[in-house]
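A single protein chain has been omitted; all remaining protein chains appear in their positions.
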Amino acid sequence: MEYFTQQLINGISLGAIYALIAIGYTMVYGIIGMINFAHGEIYMIGAFISLIGFLLLGTFGITYIPLALIIVLVLAMLFTSIYGWAIERVAYRPLRGSVKLAPLISAIGMSIVLQNYVQISQGARVKPLPPLIQGGLTLFSDNGGYPVRLSYLQILIVVVTITLMAAFTYVIARTPLGRAQRATEQDMTMARLSGVNVDRIISLTFVMGAALAAVAGLMVTLYYGVIDFYIGFIAGIKAFTAAVLGGIGSLPGAMLGGLLIGLIEAFWSGYFPIGYKDVATFSILVLVLIFRPTGLLGRPEVEKV
Amino acid sequence: MYCSSRPALLTVDHLSMRFGGLFAVNDLGFTAYGSEITAIIGPNGAGKTTLFNCLTGFYKPSVGRIALTAPGAPRFLLERMDGYRIARDARVARTFQNIRLFPGMSVLENLLVGQHTPLMRASRYSLAGLLGLRGYRLQERRSLDTARYWLDRTGLTAQADQPAGSLPYGSQRRLEIARAMCTEPALLCLDEPAAGLNPRESLDLNQLILDIRQEQGIGILLIEHDMSVVMTISDHVIVLDHGSLIADDDPAGVRCDPAVIRAYLGTAEDEDLPTEVAADLNRTAAGGRS
Partner (left out) sequence: MAAPSRSPSSSTSSPTPPGSALETVRQAPHGRILLDALAAGVLAALLALPILGFRLIEVTGGLALDYRFRLVGLAALGVFAGRILVLEARLALAAWRPAAARPETRRTFLGAYASRQSFGWILALLALILPWLPFADRNLIDKATLLLIYVMLGWGLNVVVGLAGLLDLGYVAFYAVGAYSYALLSQNFGLSFWVCLPLAGLLAAVFGMLLGFPVLRLRGDYLAIVTLGFGEIVRVILLNWQDVTGGPNGVSGIQRPSFFGHPFTATTPTGTTFHDLFGLPFSPDHRIIFLYYLSLTLALATNLVTLRIRRLPIGRAWEALREDEIACRSLGIDPTRTKLSAFATGAMFAGFAGSFFATRQGFISPESFSFLESAIILAIVVLGGLGSQIGIVLSAILLVGLPEWFRDLQQYRMLAFGGAMVLIMLWRPRGLMASRDPTVRLAAVPTSPGTGG
């Protein structure tokens, strides 16, 4: 039971990170129907910027952790957003309305470029960061069994994620920007005719997705304490899987999907051979898609004849 | 109620199709006969295309039975079959309201895809085809001849090697019919074939449909909005409104059916028609009955 609870806690923290990345996939897919393959790399860049940010603040002598966290969060979101914006502008926008596969190939190319760009400029070695937030709560360890730990960091991850999700849901559901976004998603031509600046909305979607990925990057840097140039690929695939699992295009779906993927991974690692945990993730994806092809929260599609 | 001396081809009983709470087709029953043109008319949203989609297996009806009895073939219960089986085994061919060709493939290729079933059978899972065996080559020759015949009939021979998507609208409509005919159907379902055609093309199309019925002796179901077309070429007219059958008669009978007129123009009471129109309506109705 203790072990189970521990995996639950780990799974939820991991799932929160996946959910943050998955939102970027789902929003971009919802609005322009493309798989932004480079999104995983955006998250990786977010992680690197966070790490560099911490070191930079250290040299300036800012060691008060909450302040450093906030500054790094803002910096990482800002600079990663610029990456998100630039990638859309350079590699995707010219291909809008072109053959369906063209943006996907361009995105795969972009992903390779970014990965190697970071590898060349930062080196291929794994980068460690000493734990900044230590300690936590020990839940029911008294009966002599396995101690269940809930670290402060895990609390932070979940709190930040929930706050951001709430803010995002509000933006999409209630603000004029969100309305324009939803309009563009439903019918780009009609939205343009009604005076929505579609190009700007799409750019903003990429910026928002990148900003969330940067938060995920920061969290992962803190959580695992090590990053390298390759983390974006696997996390990207998992997050996209999460988006599809939840129903691509659906914001709550991405959150649910992320959470599920995190839980599956944590429980599989806890109870079964860890090497096969990705097999478990993808197998569940396949099963869900076969029995519920639009994902868990996706809108059912009526085939138009 | 319509009666025909010809054998029944398609029998629809108690057919209902529900989307959520809405009945797009509601307890519909009718019979279409072989070698006849059966027009299905009704205002927008009456359930005509939904009916077609049920007949051709794109929707699974919520309730009901659709039986097809073609001469020289077993009886098929279409409501239980997958779409491609309905086309392949029961031989029901259709066209689509918004044309569905293979736009990147040439006109001739479109017609060959229409003959997929016999060609595939002759190519024996592609092995005989890969080796270029005689049986396959003969079938290929036959299929090309069929294609050539329909190219000729629809006046598309000159465009045979062009991509289907590059044809003008009217030619695309004809090509879709030619492709459907290449499957050698027992029942041909045409979903608004005249939509978007100019009067001249529309006249040619009427002739083509009449010829098909005459020469091939197959049953044709026709969704059409243009009343003049319906009145000229159909033998039998079925009128739907809000998913239900409101008339089933020959063209002359339908023309003066009060229920049909109400469905199309609304009732004089609740619609505040100008007096002269209302008078006109009544006159037509009365004239028809006498």
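For reference, chains read A and B in written order, and residue numbers begin at 1 within each chain.
The rule is short, and it goes like this: a residue touches a chain if its C-beta (ideal position, glycine included) is under 8 Å from a C-beta of that chain, and two chains touch if they have at least 3 such contacts.
This structure is a prediction, so every number in the text was calculated from the model and none was measured.
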Chain not shown, its touching partners among those shown: A, B
Sole residue of B:Thr31, B:Ser123, B:Thr154 or B:Gln172 that reaches the chain not shown, by the stated touch rule: B:Ser123
Touching the absent chain when the full complex is considered, from A:Met1, A:Leu55, A:Val74 or A:Ala167: A:Leu55
Residues belonging to chain B that touch the chain removed from view: 56-58, 82-85, 87-89, 93-94, 96, 100-106, 108-109, 112-117, 119-120, 123, 126, 129-130, 134, 137-138, 141-142, 144-145, 148, 151, 157, 160-161, 163, 179-180, 183
Where the unshown chain meets chain A, residue by residue: 29, 33, 35, 45, 48-49, 51-53, 55-56, 59, 75, 79, 82-83, 86, 89-91, 93-95, 97-106, 108-123, 125, 127-130, 199, 233, 237, 240-241, 244, 248, 273, 275-276, 278-279, 281-283, 285-286, 289-290, 293, 301, 303, 305
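Just so it is clear, only the chains that are shown with their structure count from here on.
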Distance between chain centroids, defined by C-alpha means - chain A, chain B (Å): 50
